[in-house]
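Supplied in structure tokens, the structure appears directly below.
Just one protein chain is left out here, and the rest sit where they should.
Then we have chain A:
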């Protein structure tokens, strides 16, 4: 497009209007989250004749933690225009390793947590190398590594079992108060710092136009490897939270996080076409996904129909988000 025509289509609205249009995905995700919270409180109040209190808040936050981490991990890769189907496998592997290794003391649990996080990052490194150096599509690479990670998880923990020290559970998902919110805040702050770093900026650049960003000097290979490693690390953290919640391990419970993390990322306003959205949105998406399950539970919806309502909700949210987002962008 020649410069003179592009200057005509430059946004002429207010600065606020510009900010809204730029962050429309995040704003929509925040609105859906607000509606989900209100819906939950309303249904809970109608059914239980009181407002949800500390216990409900704590259990909701705790049950959302694994998905929050898995979704933020997924968002890094989706921002590069990729997709990670191996998230479930890494969650499985971390979960299985935690159950086998942690022993009885908090000290050994923390030490092994660090090891497990490194293993998760190594899984991500493998994905990143295959995508970056192997020139294979992310979806097929992670389809293959999913199978490998799932196999390793079953090797580590053939039968459900093992044990997680109670002190570790109290640290990660304390059942008495929603202390786990601290981890969400830390995750958000970590994202804010990363977003402003060189790899963070590059992440958006290659998600928007890989060829152009390469020409402009972005190290595409390094950025992708960083994205996949962070993704693997956070998926492993999800596995740790899952193990802490269940107080034991199971090498297959993590499988579902592959698809739910994609749902959370989409609900959080991260574009599957890359370069748009943020990890904050993914956190919101993960909380929405968890709240929907709670709403259906307290609304006495037949649990057999649960996945039907989740599917319908996902479609409505995505279509409504697309319509509203499109309308706002067109008006400017």
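Convention: a contact is a pair of C-beta atoms (placed from the backbone, for glycine too) under 8 Å apart; a residue touches a chain by one contact, two chains touch by 3 or more; residues count from 1.
The rule we apply is simple: contacts and distances are computed from a predicted model.
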Taking the list "Chemotaxis protein CheW", "Autoinducer 2 import system permease protein LsrC", "Pyruvate dehydrogenase subunit E1-beta" or "Cell division protein FtsL", the UniProt entry for the undisplayed chain gives the protein name "Autoinducer 2 import system permease protein LsrC"
Please pick, from A:43, A:146, A:184 or A:205, the residue that touches the omitted chain in the full complex. A:146
Chain A residues touching the chain left out here are 83, 85, 130, 134-137, 139-141, 143-152, 154-155, 158, 211, 259, 262-263, 266, 272-273, 302, 304-312, 314-315, 318-319, 322
